[in-house]
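All protein chains of the complex are present and in place, except for one that has been dropped.
Labels A, B and C are assigned to the chains in the order they are written; within every chain, residues are numbered from 1.
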Amino acid sequence: MKNPTAILLLHCPDKQGIITDVTRFISDNHGNIVYLDQYVDTVDSMLFMRIEWELDGFLIPREGLRTYVNALFSDRYDMSINVFFSDEKPRMAIFVSKLSHCLYDLLARYNAGEWNVDIPCIISNHEDLRYVAEQFGIPYHVFPITAENRAQTEQAELELLRRERISFIVLARYMQIISDDMIREYPHHIINIHHSFLPAFVGARPYHQAYERGVKIIGATSHYVTADLDAGPIIEQDVVRITHKDTPESLVLKGKDLEKIVLSRAVTKHIERKILSYKNRTIIFG
Amino acid sequence: MKNPTAILLLHCPDKQGIITDVTRFISDNHGNIVYLDQYVDTVDSMLFMRIEWELDGFLIPREGLRTYVNALFSDRYDMSINVFFSDEKPRMAIFVSKLSHCLYDLLARYNAGEWNVDIPCIISNHEDLRYVAEQFGIPYHVFPITAENRAQTEQAELELLRRERISFIVLARYMQIISDDMIREYPHHIINIHHSFLPAFVGARPYHQAYERGVKIIGATSHYVTADLDAGPIIEQDVVRITHKDTPESLVLKGKDLEKIVLSRAVTKHIERKILSYKNRTIIFG
Amino acid sequence: MKNPTAILLLHCPDKQGIITDVTRFISDNHGNIVYLDQYVDTVDSMLFMRIEWELDGFLIPREGLRTYVNALFSDRYDMSINVFFSDEKPRMAIFVSKLSHCLYDLLARYNAGEWNVDIPCIISNHEDLRYVAEQFGIPYHVFPITAENRAQTEQAELELLRRERISFIVLARYMQIISDDMIREYPHHIINIHHSFLPAFVGARPYHQAYERGVKIIGATSHYVTADLDAGPIIEQDVVRITHKDTPESLVLKGKDLEKIVLSRAVTKHIERKILSYKNRTIIFG
Partner (left out) sequence: MKNPTAILLLHCPDKQGIITDVTRFISDNHGNIVYLDQYVDTVDSMLFMRIEWELDGFLIPREGLRTYVNALFSDRYDMSINVFFSDEKPRMAIFVSKLSHCLYDLLARYNAGEWNVDIPCIISNHEDLRYVAEQFGIPYHVFPITAENRAQTEQAELELLRRERISFIVLARYMQIISDDMIREYPHHIINIHHSFLPAFVGARPYHQAYERGVKIIGATSHYVTADLDAGPIIEQDVVRITHKDTPESLVLKGKDLEKIVLSRAVTKHIERKILSYKNRTIIFG
C-alpha cells in the first residue's frame, strides 16, 4: 500500500515568503513533499496552494496537525486552510432520478477501484434505478417527493446523510431542486451535472433549447451547487460538435456521453482534493 | 480553368419524388451532376437540397435557367429556390473597427487565392486599420459614426455598397450596431463574428463575462446578422479550453485565434453557397 | 412500436441516373423513404448510398426484397448491395480480457435500451470479468488461451459464435490476436478499440509510447479488424489534450474514457447500419 500523505489546501492574500514558509515548515519537520502546486491570481492578488507530503517520519502527529497548521499560518497570513489525509476516504452519496448513464459510469469506476472513496448509499425520488444499485450491492433509499412533503423529506434525507457520515454528494441527473438547508450543510460539497454548456441554457430541457437556438456545439457542465440555480462554481466542462442533422432526441443521446464523462472528471478532482473555490470560480490543480 | 457550374439551393415541404424530379430534370437536359446533398428535417418535414452540375453541354441556356427552374418547381412543390453560377464571383465588403486579426486572416486567404470572391472595399468607422488595407491594395473607406450622424452615415455606406455591387458583408470585429435598413438590404447576407459561445455571453465584453463566470471553455460564434442582437442563425462555432490561470487579457488573446478561424470558416461556406437558413437555424452542406 | 423499415446500403461506380433509379424504384412500389444519404467519392468516382423506407404498404414482400434489388441493380450498375430490416436485431458478442471500463459502458447502454441489438454472450480468456457479466445476467464463456491450444480454442469459440448466430463481434480491450480464420468468418464485422490515435503507436503499450514521445494529445481508435494488426478501416477516433504533468499511469486513466466512448460510438454506427467500407476507409452516414 502507498505511504499515507497529508494534503494541505490553502488560499490567502499573496505576500512574499508564504511558499518559503510553508515548504520550510514541512521540510524542517522531516516531511517528504510529493506534490506542490500553487497559483497566484494576479487580478485579485490571492495565492492558492496545494501541497502534499508523506506522513511517514513526519515529526508532527497527525491528530494535532490541523490545529498546528492553523496556529502557525491562519492569522499571520489571513489564510483559509484545509487539511486532509490520503488514508481517510471521503464518503460519497449519489442522488439519482430515472436516467442510468451517469450512475453506471460512477459505479463502474468505483467497482474498478479507480477512486479512493466509499459509496455507502444511493438516494432517489423514484424506484426506477434500484436494479442498478442492486447490481452493485449498494443500499438504495427511495424518498418520494411531493409538493407537500418536500421539507420533511429533505430532513429525512439529511438524517440519512449524517448517519452515513457522508462527506460529499453527487447529483447524477437528479431532477429535484436541492434545498438551501442541504446546501448549507454541504457547502461546495454537492456536485451537479448540468446538461448544457453553462451559462447557456440554464434551467429545464437544455437540449431542446440548444436545438431551437441552432447551435453547432453542445456541452455539459459540472459545478458545485449553490443557492442560485445552475450558477455555482464550475468544475469542468466539455463539448461535442453537432450538425443540422441532429434532432432534440439525438442531442439527448450525444449529450449523455458528455454528461457522464464531465461529471466523473469533476468527482475525480474532488476526491483527490484538487479543487479550491474562490469568488464563484474554481482553481483546479493539475 | 474549371468547368463553370450551376448551383441550385432549394427547400420545400418534403414530398415523395422531389429528388427524383430535380435530378431527372438535370440529367434529361444533359447536365453532369458533380455535387448532390440533401437533408430532410424530420421534425418540420422539410427538404433541403444543394445540387451542382456542369454548364458545359447543358441544354438550357444560363440566362433563362432561374426562370425555368422556378416555373418547373416553385409552385408545384411550394419551393424556395436560389440559383448561382460558379463563375459569377460574389463581391464581399469587410467592415472593421480597430482590431486587425480577423482582417489579416481574411486578406491573407484572399491573397493566397483560397476563395472564389472579390473584395472591392473595406469600410471602417476608424482610420486605424488603413495601413492593413494599403498593404493589400484594397480601397479603405472611413465613415466616422457619432450619435447624431448615424442614420445618414449608414445611407452613405449603403450607397457605396450598391455602387460596388456588394453581394455580402463580413463584420470582422466591427464594433457598431448594424441598422435595420442595412439588414433588410442584406437579409442573411451579413456575417458577424461574436467573441463568445452564443447564446452564452451576449453583448459587450464577453471575455470579461466569461472570466467572471469562471467557465472552463471559451468559444466564438459566426452568425448571420438579424434584427435581434447576437441572435441570428449560427453558421459556425468553435471553442478552446481555458484554466483558472487565464486572466481576461489572456482570454482575449486566446479568443482572437478562435474568432479569425471561425469567421473564415463561415465566410468559406457562404462563398461556396453551402448554407441554407431556415427558422433561425442553418443547414450547412458538407 | 416504430414502423419496421428496410435499409439498403450500396456502392458502385458513379453514373448518372442511379439515385433517380433507386429512389424511383422505392417510390413506385409505395415505399415511404425516411432516410436518404449518398456520397460520391470524386477521387475514385464511386457512389455510396444509404436509403431507408417503411415496409408498411410497400408492394414487394420482404422475403423477396434482396433478390429483387440484386436482380434490378447489381449487374446493371456493378453495384455491391446490402439489405437489412430494422426489426431484425443484430446479435453481438463481446470479447474481453481483464479491463472492465469498455464492458461496463457497452452493457450500461444495452441495459438502458439505447441499442437495437441482442447480446447473447460474453467471451473471455480470463475469469476476471465474470462478475460483470453476472451483474447483467449475460452468459460468460471462458476460453483460456495458451500457445499450444490457440488454434483449437478458436475453433471452439467459432462454434459458440455460430451456435449463438452472432452477427458481429466487439473486442472490448481483448488482449489476444484474432486469427485469420475468425476474421474471414466475420469480414468487417469485428470492431476493435485501439488505445492510441492510429496510425501513431501501433502495437503494445501505446500510452507508454506516447509518454516517451512526449505528445501533447492522446487518442483512441475504433476500427474493423483485418489481417494487418491495427491497420483495418477506421470507424471513429477521438482525442484528449494532455500535459507534461501526465505520467504513463495518468495517460492510462485518461485514455480509458476515450476508449469506451470511441468504441461505443463505433458500435452504435454499426448497429444502425450506417457504415460502408471501401478501400480500407469507411463512409459513415450521418
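Some points to look at:
In this text, contacts are C-beta pairs under 8 Å (C-beta built on N, C-alpha and C of every residue); 3 or more make two chains touch, one makes a residue touch a chain.
As the structure is a prediction and not an experimental result, all values here were calculated from the model.
Contact with the omitted chain, checked across C:T67, C:S80 or C:N280, is made by C:N280.
The chain not displayed touches subunit A at residues 16-17, 19-20, 23-24, 27, 32-36, 38, 40, 42, 241.
On the side of subunit C, the interface with the absent chain consists of residues 39, 41-43, 197-201, 212-217, 219, 233-239, 243-245, 247-248, 280-284, using the contact rule stated above. Touching residues on subunit B toward the chain that is not drawn are 100-101, 104-105, 108-109, 111-112, 114, 135-136, 243, 245, 253, 257, 261, 264, 286.
Please note the rule applied: only the chains that are shown with their structure count from here on.
One simple way to say how far apart two chains are is to compare their mean CA positions; for subunit B and subunit C this gives 38 Å. Note on chain placement: the centre of subunit A and the centre of subunit B lie 42 Å apart, centres being C-alpha means.
Looking at subunit B, one finds that residues 42 touch two or more other chains.
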